[in-house]
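Written below as structure tokens is the structure these notes are about.
Apart from one protein chain that is not included, each protein chain of the complex appears where it belongs.
When the chains are written out, they are named A, B and C in that same order, and each has its own residue count from 1.
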């Protein structure tokens, strides 16, 4: 059993290694292979991970490579978590957004669009190596925008892929605290696309406790996670709890104003956090996950990934909320497009459960954003600047058509997207 | 054969009467019944129409009523063309829009929303009388927002209804001029919802001349009608000519700026035109359609309506672009929702032709706007303020969710929509 | 917790009681209520059940009633297992079949059709009492033809219903023996309608062992259950194991010949078995399930029912093969029609898993038989003799149209189906 991490130099990697150590017996891991194109980052991460492994007497080996083929060879699972262009590119996206009074966040708005355009070609190259060096591996994609990148992998390659985001698992865990039960006692009636999702029921031991949760949230601001700071009256009308990322749609101007008035961009903040993390990773005396990692985002990322792998390897038949092809679970979206939805996961894959009736408001937003995603994938696959323009004007947080061409040119130039013509 | 016009006091009515006179032999009209709740307007219109009829020796009679039941009794066709609240209400909608930097146009944005909320209940009352007094009549709906109102009639009643807009026919007629053929030699590959539509092919004698048309438009600004002032480069990317009303989506800020800087609203301009028209209608010496009517909008309205009636009465099997239930013509929209699409019209109805593949950009916009329309219809049918709020935040030209409640309250108050609770 | 059995006087009842005793802690049963319109049969069954309960010190009470309302009052589960007209009616169906060289088996061919026509009206009466006396109860239907009756309940009432058949569970149990694993280690990729189904994969610990199973069956006739006596060459072409009942379609003339040459009908044999069983049930010395019950058919019936109830009550999220509405699991069948399919069962119901691609041969047979079932349900709901005739000629094992009217008249007369007109 071999797990390969593409983008092994990510500051997140140690959390995953910690999880693998803690669950050592679950799926007989023999080798964890890290691959990154930036060797200095990867070595810092790997040396810290090796200290963790030694301390806990881990039974698997850790290897590193800059060469992708070595790392992929005979892998059973490939985790892709790359960031093309680094935080610098992210920062540029945010800036282009602010210059045009548009959302440049790394997964939504024109930021997600720019990131997808520069990222998907690289991910498809990786998948092409997967086909050659480990064709039976499961690819787990964490690379943002996670849903769109997963859509691209599935549309453009034959690789078996599941897109993953830490949000559904983290929310479940927080609800487990609220209701004093274990996460496994909770089932979320969850529907949406990645970062465009709603929790419609919170089944605790088989009983929907969403109404009760909303009453509790009405009396105390500590009930719902900070990023879900919606007025409870609005949630009662929606009859659902939207993802934190939906605030970019529901409260656009306030979030734009916050971005504008913030002294640093999120990219700049993350650069500082990463600087601090790498100092710790490089310090031979540090043998605990640094506190600073919790500020990096991505809480629960390790647990979500390992739970999914466990259910796949051990045919556990658990329900996980993941990004897979819709089949017929959400009526009104194409069967072959990727949605984020509860799936029964057994050893032959993740099988989406039927979403039942979907509110027209939610469905319309999903349809609109999915069309943007599909056009973006087509733009990359065909190298088509025209499709990229159609994608951009289809993004509900994108510019009006009359301004789109200028913005697209900025994005192309700033990211050197020469393949678009 | 009896045709009834609900909203007979409309300044448009004489154009229709002129058409009926000119086509006197086409479908054996015996009685044209006008009904309006404002007798003074209706009498002015009727007296002018009678002068037209006398001059041309029309063979049918013209009756007027304020009582709806008399007018509807045994009608074969019922044309609904009402304006609830008059131009004053329209003016208020535009103002609420401008106060919130939103589009308050009478068919799109929050203007269309407000108009639908105050209009649909009245139209449903009319249709309830149709069921009782002329259950086999065809209802032809011109009342704006025409697609949404037609959707409401079909969802809420059993009345057989076709929604009509003058735009498709007028565009065809203008193209006939460009290509020096008759309108009947042209078939539009047309797809969309009312006021949210695209012409994808211009078939002249069975050959698509859209590419040629775009080339011509590139060299001369006189080719396309004034309201279609899109950059030709953009049309070439779209591979289609969008409706003029799509500028509210494609060029929102410019249109908003124009509205803001305009000394008069469209409602105020129309009030002045109507004042002039009624002076003419009331002048016994005027026996020609006044020039001013051409400024009123709605060109081709009479021809579109009479062509449709002719095909229904005489089983003509012509193709008309009208608003009917989708069935399966546009994949990705609900089968039972209303779309604006080419239909084969024979004596048993208007049968939509298959729309083939639809561009994701176009489909997404249709899906989004249709969801808004369906939620608006539900809000009216259920008297639900919550559904009205969902409708408002689902309108792509509506406010962000965080501001929607205040705007909805303004609309409810200014229109006295007490049925919403 | 109260379970009510409608048709409590069935000779099967003791098996269910035995299961309830053995699983006493699983779902806190307090009362088991039997109801039957034939008190003498029910008292014999109940007295034997009470001896079983006493011997094993069961903690729940057993009540009996002829009045349905008493029995249903506040039930949590209602098991319907009635036989309208008894074995005598079954015998008549077989005879009408033989007279016309047609299959008169109690679930397929014209036998299933006749049984459905006389049974569904009674089942709908029962469900109407369920709505009144225990509206939140789950109805588990065992009454044959089980799929068609479940379809009828769902189409005609608002009762939440799951149709159950012992076949899928029993086959899984037999396969567990073949592969020396527990039934829970096996998942069947199962698709079909009740008594018209195919097993397409036999997943043992997540690996498909159907090809291996067919190889084994090729060398030994002991591998597959007796009723699945298909040539292995045929199974290899089908790439699936069809239900035993499909032999009525695949080997019609042989089965008809066997029926014709058999000295006794199955109805007559069952009458004899039941006579023997009632003697035992009435004998105060008998405190073990009689051997003869195993000849009665329906093996595993108790385990299948109790496993399902357990998963519903305790939110177990197990996979059970049951009869529920299709939703979108089998593409090509109506979303709202009942299929027999693997479902994830939790405390809010049984949720069908996606069936993926279905072979055109299998789909066509399902579509044809489902159309027959729907027409039969419509015939009962509308009291329509015309619909009954359409149903009969749509049944692939029914008569050709030119002979259908005579046969329908025989069935109506022999079953006094006066509601058909």
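The criterion applied here is as follows: a residue touches a chain if its C-beta (ideal position, glycine included) is under 8 Å from a C-beta of that chain, and two chains touch if they have at least 3 such contacts.
Keep in mind it's a predicted model, so treat the numbers as computed, not measured.
Asks: What shown chains come into contact with the chain that's not displayed?
Replies: B, C
Asks: Touching the absent chain in the whole complex: find that residue among C:33, C:139, C:390 or C:412.
Replies: The one listed residue touching the chain not shown is C:390.
Asks: Give the residue, chosen from B:1, B:176 or B:203, that touches the chain omitted from the document.
Replies: Of the listed residues, the one touching the omitted chain is B:203.
Asks: Footprint of the hidden chain on chain B, which residues?
Replies: Given the touch definition above, chain B has residues 187, 203, 205-207, 315, 317, 319, 327-329, 331, 344, 346-348, 351-354 touching the missing chain.
Asks: Provide the residue numbers of chain C that touch the chain removed from this figure.
Replies: Touch with the absent chain occurs at residues 233-234, 237-238, 249-254, 332, 334, 359-361, 363-365, 367-368, 370-372, 374-375, 386, 389-390, 393-394, 396, 400-402, 405.
Simple rule for what comes next: only the chains that are shown with their structure count from here on.
Asks: Spell out the chains that contact chain A while also contacting chain C.
Replies: Under the touch definition, chain A and chain C have no mutual neighbours whatsoever.
Asks: List the interface residue numbers of chain A and of chain B, divide the shared ones by all numbers used, and answer same when the ratio is over half, different when under half.
Replies: The interface of chain A with chain B is built from mostly shared positions.
Asks: Look at all chain centres (mean of CA atoms) and spot the one farthest from the centre of chain B.
Replies: C
Asks: Averaging only over C-alpha atoms, locate the centres of chain B and chain C and give their separation in whole Å.
Replies: 56
Asks: Can you tell me which residues of chain C touch two or more of the remaining chains?
Replies: In chain C, no residue touches at least two other chains, as defined above.
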